[in-house]
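Have a look at the structure below before the remarks.
What you see is the complex with one protein chain gone and the rest in place.
Chain naming follows the written order as A and B, and within any one chain the residues start at number 1.
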Amino acid sequence: MTSGAVILSTIFMLGGIFFFTTATIGILRFPDFFTRLHATGKGDTLAVLLCLIGLAIYEGFSLTALKIVFIAVFMALAQPTATHAISKAALRVGVQPWMKGEKEDDSSI
Amino acid sequence: MIRSSEDIIIRTVSRILVPFIQLFALYVIAHGHYSPGGGFQGGVILGASLVLLLITYGPSDTRRHISGKSVAVFSSLGVLIYSGIGFICLLLLGNYLDYGKLSGILHVTPAEARSLGILGIEIGVGFTVMAIMFSIFFDISSGGKPPEDEKE
Partner (left out) sequence: MSTFFLAIGLGLCILVFFVLYRVVFGPGVFNRIAAISAIGTKTLIILLIMGFVYGRVEMFVDISLVYALLNFIGVLAVSKFLEMEKEL
């Protein structure tokens, strides 16, 4: 384990934690469902990818690192698809997007 | 009744992912004795891949791949493998599921025979769990109506 790999993985993990924090702030503070989904869909995907790459670098060259890379590929495919499915279902059911100037939504759907 | 989704993104992604999920399930079943997992967990993952196929492609397309007859065959084939290995051990003058006695017919040492016997048991459990998970989800989602009536 060289110290360069440790420093690189630390940088990746700190970046992942930063994007997790921004996604959490977004899901707490944004005004309606679609904007919240916008925050968590993009931010969480990027954060998960950064964290997994950092962990794979720390693990080194082994079967476990290959599995972690496989999880990263799976998340990069699956997370945007899940976000797309939720948002399309919400549009079909009839959740109204928030317009500028309205108050924060508290719809019952 | 679940309709097949006409959304091209979800269809394509699930078509890409389903073979890899099933491959991973086979890995979980085969490595059950020295890593987490085993027959039940691997069977649940296999069933989950079929459920993904069902909620994406709809019941009629899925029924073409996995018919009701094959669900029945798989669920009873698993029980047959499980109890068959147990009864072979009984016939070889051991206890029920006493895999060490299998070394006589497999021509290996008793320790290796125990490992192979557990692998056979887990394959049987995996078959049954896969078929039953899919059957439960399919029957609940179709609301008790067979899919043939739905087409009219």
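Here is the rule we go by: a contact is a pair of C-beta atoms (placed from the backbone, for glycine too) under 8 Å apart; a residue touches a chain by one contact, two chains touch by 3 or more.
Source: prediction; values computed, not measured.
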Report summary line: Displayed chains in contact with the omitted chain are A, B
Query raised in the report: In the whole complex, what residues of subunit B lie against the chain that is missing from view?
Result: 1-3, 5, 10, 14, 21, 24, 28, 35-37, 41, 45, 48, 51-52, 55-56
Query raised in the report: Touching the missing chain, which residues of subunit A?
Result: 6, 10, 13, 16-17, 20-21, 23-24, 27-28, 33, 36-37, 40-41, 44-45, 47-48, 51-52, 55, 58-59, 63-64, 67-68, 70-71, 74-75, 78-79, 81-83, 85-86, 88-90, 92-95, 105-109
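Everything that follows uses one rule, which is that only the chains that are shown with their structure count from here on.
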Report task. With chain centres taken as the means of their Cα atoms, state the distance from subunit A to subunit B in Å. Result -> 32
Query - Complex interface listing, subunit A residues touching subunit B - result: 74, 77-78, 81, 84-85, 88
Query raised in the report: How about subunit B: which of its residues touch subunit A in the complex?
Result: 7, 9-10, 13, 16-17, 20
